[in-house]
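Structure below; questions to follow.
All protein chains of the complex are present and in place, except for one that has been dropped.
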Amino acid sequence: MKTIIQLITPIITRGIRTLDDVAPYRRDDLEIRHSLLDQGPASIECEFDEALSVPDTIRKAIVAERSGANAVIIDCMGDPGLHACREAVSIPVLGPCQTAMHVASMLGHRFSFITVLDRLRPLIDNLAATYGLSTNYASFQAIDIPVLELLHDPEKLSAALASKALAAIEEDHADYVILGCTGFLGCAGAIRSALLEAGRDAPVIDPIPLAVHMADALVKTGLSHSRLTYPPPSVKQIAGFDLPGFSTDKS
Amino acid sequence: MKTIIQLITPIITRGIRTLDDVAPYRRDDLEIRHSLLDQGPASIECEFDEALSVPDTIRKAIVAERSGANAVIIDCMGDPGLHACREAVSIPVLGPCQTAMHVASMLGHRFSFITVLDRLRPLIDNLAATYGLSTNYASFQAIDIPVLELLHDPEKLSAALASKALAAIEEDHADYVILGCTGFLGCAGAIRSALLEAGRDAPVIDPIPLAVHMADALVKTGLSHSRLTYPPPSVKQIAGFDLPGFSTDKS
Amino acid sequence: MKTIIQLITPIITRGIRTLDDVAPYRRDDLEIRHSLLDQGPASIECEFDEALSVPDTIRKAIVAERSGANAVIIDCMGDPGLHACREAVSIPVLGPCQTAMHVASMLGHRFSFITVLDRLRPLIDNLAATYGLSTNYASFQAIDIPVLELLHDPEKLSAALASKALAAIEEDHADYVILGCTGFLGCAGAIRSALLEAGRDAPVIDPIPLAVHMADALVKTGLSHSRLTYPPPSVKQIAGFDLPGFSTDKS
Amino acid sequence: MKTIIQLITPIITRGIRTLDDVAPYRRDDLEIRHSLLDQGPASIECEFDEALSVPDTIRKAIVAERSGANAVIIDCMGDPGLHACREAVSIPVLGPCQTAMHVASMLGHRFSFITVLDRLRPLIDNLAATYGLSTNYASFQAIDIPVLELLHDPEKLSAALASKALAAIEEDHADYVILGCTGFLGCAGAIRSALLEAGRDAPVIDPIPLAVHMADALVKTGLSHSRLTYPPPSVKQIAGFDLPGFSTDKS
Amino acid sequence: MKTIIQLITPIITRGIRTLDDVAPYRRDDLEIRHSLLDQGPASIECEFDEALSVPDTIRKAIVAERSGANAVIIDCMGDPGLHACREAVSIPVLGPCQTAMHVASMLGHRFSFITVLDRLRPLIDNLAATYGLSTNYASFQAIDIPVLELLHDPEKLSAALASKALAAIEEDHADYVILGCTGFLGCAGAIRSALLEAGRDAPVIDPIPLAVHMADALVKTGLSHSRLTYPPPSVKQIAGFDLPGFSTDKS
Partner (left out) sequence: MKTIIQLITPIITRGIRTLDDVAPYRRDDLEIRHSLLDQGPASIECEFDEALSVPDTIRKAIVAERSGANAVIIDCMGDPGLHACREAVSIPVLGPCQTAMHVASMLGHRFSFITVLDRLRPLIDNLAATYGLSTNYASFQAIDIPVLELLHDPEKLSAALASKALAAIEEDHADYVILGCTGFLGCAGAIRSALLEAGRDAPVIDPIPLAVHMADALVKTGLSHSRLTYPPPSVKQIAGFDLPGFSTDKS
């Protein structure tokens, strides 16, 4: 039996994330589909951007379930709209941040979150608290050099992330590393190599491949989110969001 | 000097909340203004509804600041969009849930949250965790009879809420009561009287009047949210949200 | 309607705190009254001093309520006698530490407490735990140079406090600053300016003005501490504390 | 590529657990192997039994890795020897309790642990604390009728477990259910049906199938436990445990 | 070598507590001395009473150390003045509440506090939080019948306490019982017997004998409170508290 996973990248910009990025994780029995947003921000860098990405993310999750997907992954480390999407659909909806934090907590003693923007610290701290994982969360470490510079130089980016990962291990006693941006996909190997060279054998989580395999495992086990926690919304008038079965508005 | 407070009710339905509701709290030096949404749900009953109310709530907060308001209150006990609004404006933005939970924690030992819909329990638990107040949060108690029946019979509503408040005090050791829906405005007196009759001298928080006076106090003290926690978003393309200064899109 | 607030400075030394200090916060509808102790220590620097200040602080709170005050503020950051005073009177009694910690938790992600004496660390840690705010409490930072030197040189004091506030922001990830001694009244502006110059836009709480405006807000809302948490003491013989209504002893 | 999972049932009794139990979870690319102990208790009902099962469980894990297994699952809800096994091998070692608690925390708000023996409560509470999941752990509910009676009457067992699961949902506000004994394998469906009939749509975790699929997902992702958390033991003399590479003793 | 322990009962009423009460715990090498207060309340039933008992308790502790005592025990379950006394003296000062909570946490999984007055719940909850023991604290259970009736009928008191202890075990999952009033001295045996008869083999702590033996153990080990946590107060003017070495006032 085949598992169909819908990856929803909650931004409108074309070309940053494509199906090619996740091609290595496809198998005969694992299909990955991809959506971008039609409404929402060009990129996500703060709570404001997240908030504006959520309505269309929900719509894309509903459409995915109606099109036969078996699981949804929200492709952003702030897990925007995770709870609302779970109310809207019955298939498992995974946030890569929540997934990575739980797996890191299972397999290590304390994890650190390594990313670019220091301003995301409160958001990630609050997610750890909401997920009930504050005691497993060693630290948040952010690179403090301009992002644009880094994104066009993957080696420099990996080196900067590795340096923060090493600081997390040596200063904050982390022993598991979470890459804090789904845009770092593919950097995990280089960072892990750098850590091993420094004598620190800590695993590095690339959250999207992990979420893909975890979603597949949940589908195979037959588990989804609890409908007691996330019961479906009642249908009502919603100005600006017409979707039969959810909104009484007409398009 | 006059304080101008903008109350934003994050729904599109006219007539449920009007300026008349908050008339008793106006003073010569305290003006209250009111906004409803143009885009968003008819009512808020779950995370899905909240998520769809946030984008226009943010817009209304920005407009309020630009129109000279000194503080914003989001008129919903789920505090939808609180963090995103704080990124978007410099004036204090208060959520009635956060405000009530902090004041109840200051003035009592453990508070309970009394409301209608049991499905909001995870949302409120998560807010308490995010606000760092889990140890002060005694319980969540919900009436389990249909809402519509109650809303047209204020006495029955007050009696049902009072009964849950009493259970919170006697079973969960609460000693401060928070009314868990801003739509209960005006019920606090009746509930408190019922508690006193039962020999339980616990205060009952009506969150909107409290938020109004707290917002005024913050304005008078000159305090707002930290811009380190909530720095302004960078301007970018945002499909469906055109607002100069935030989005590069044109209307 | 006028709010009358009684500020009780729990020391016997005249001249350190006067009504002039709080003159800027008075309004036509806000009267501030002031008490010093007749019995107790010359200053408060430890738990021992606090303990000896409490009995007469309670007496002053009772007298204030009997004289028509609407709220009491205990003018010391250790909040000495807060719980006992609340048992003794029905009007709101605010401790500046508790008030500042709650407001900082509402408006920022993590607060730090900046003060002179390192020996107060356990006391403040314990207050944060008792108030249920440990997760919002980033750190305690103390100046380690002799106090006397500082108190006669306000600029040096402000510079030293600003330096500790900056350390709290950069090392402990604080984003809200609480001035940890009510004797620093008036320093908040200079410290905030120094932080802004260092590129750190964190608010600085001057606890007494905040407590004054918060007490006023509570009086206007009609809220006080819960009498379930703080029921009145039963009248009994109390050697050394004669006060009709509380003690059966005669003076 | 094929995943080979070694299931170690940490008791010496033959026939209680066989490969037939996990036959439904095998796939062309997923092989499951099984070990019982040669040294250890006939069954596990307390910390004493667990302690005596650990040495041979470790040995079986080492042998499994040497025989080409890609992951190990310890088939007991107390996760006996989890940390020690992880020190001894490099392949992922999963405890069904830890795995189930993390997945339940991801997909629901609060989970309950439903089992037979009330005496395991402290053990499970301590595991939740060690795993950092106390805030997601709603309750422990145990059937209080003799086990032997239940084990020969699967319907009675399922009914008893369902009744406790319902109590967990209604009294303790759980919304995810964990079957607290790996010997309940196969009961999850009946319990979930009973909950649905009672109008409570809460998922029920059968921990062994979940652990099998999760182990497979970790192998596919290339993640294992951190060797910083679990570095290999140094070789030394160990009386009664001769195993080249670990002990200098001879058999 | 002989250990001398000073028991300070922080009330002024003669005859309630005498040296006869602790006679069974004296040994050739263990002397127990006793003090009552000259200034303070007739009994302790709330935070107000506690606050008024502290100044003279501190004085009695100082006098005890000067008279050669090796340890001080404050004979009240609210541990009034514990921190201040530790600042004032170098010998170990034990509070029976703190001592009992730590020993119960060591030897059981969760303890309950069984007492008469429900109004002490916030005080005891706050002590557990301050002592860092909230996770070991199962519940607070109070008898709700008038105290006076009980105090003259020890059997009725024991039966009422045993009934609350049983409720703590069965409803709150406690497995260790702390008698929550030092005035219950001698009741532990009867309560433990009642629990055993009900099939619940939970220990019952009589806090004063425990504190006596613990104080002796600390003296024998050579440990006292940390002077980093509790440094001595600086000498200053203290109106109403003249004591050379602490106050510059004259008697």
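Each chain gets a letter, A, B, C, D and E, in the order it is written, and its residues are counted from 1.
Keep in mind that, in the parts below, a residue touches a chain if its C-beta (ideal position, glycine included) is under 8 Å from a C-beta of that chain, and two chains touch if they have at least 3 such contacts.
Everything numeric in this text was worked out from a predicted model, so none of it was measured.
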For the chain not depicted, the shown chains it touches: A, C, D, E
Per the touch definition above, residue among E:43, E:99, E:115 or E:158 touching the missing chain: E:99
Listed residues E:117, E:133, E:185 or E:243, member touching the removed chain: E:133
Contact with the hidden chain (one of E:77, E:169 or E:238): E:169
Touch list for chain E against the chain that is not drawn: 92, 94, 98-99, 102-103, 105-109, 131-136, 169, 175-176, 200-203, 205, 209-210, 213-214, 216-218, 220-221, 223-229, 231
Interface with the unshown chain - residue positions in chain A: 109, 135, 173, 175
Contact footprint on chain D, counting only the chain that is left out: 12-13, 37-43, 45-52, 54-56, 58, 81, 83-84, 87-88, 119, 122-123, 126, 129-130, 132, 229-231, 233-234, 236-241, 246
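What we mean here is this: only the chains that are shown with their structure count from here on.
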For chain C paired with chain D, centre-to-centre distance based on mean C-alpha positions, whole Å: 52
Whole-Å separation of chain centres (CA-atom averages), chain C against chain E: 29
Rounded Å distance, chain D centre to chain E centre (Cα mean): 44
Touching two or more other chains - residues of chain A: 122, 129, 132, 134, 229, 231
Arrangement of touching chains [line / ring / star / complete / other]: other
Chain pairs that touch, as defined at the top of this document: A-B, A-C, A-D, B-C, B-D, B-E, C-E, D-E
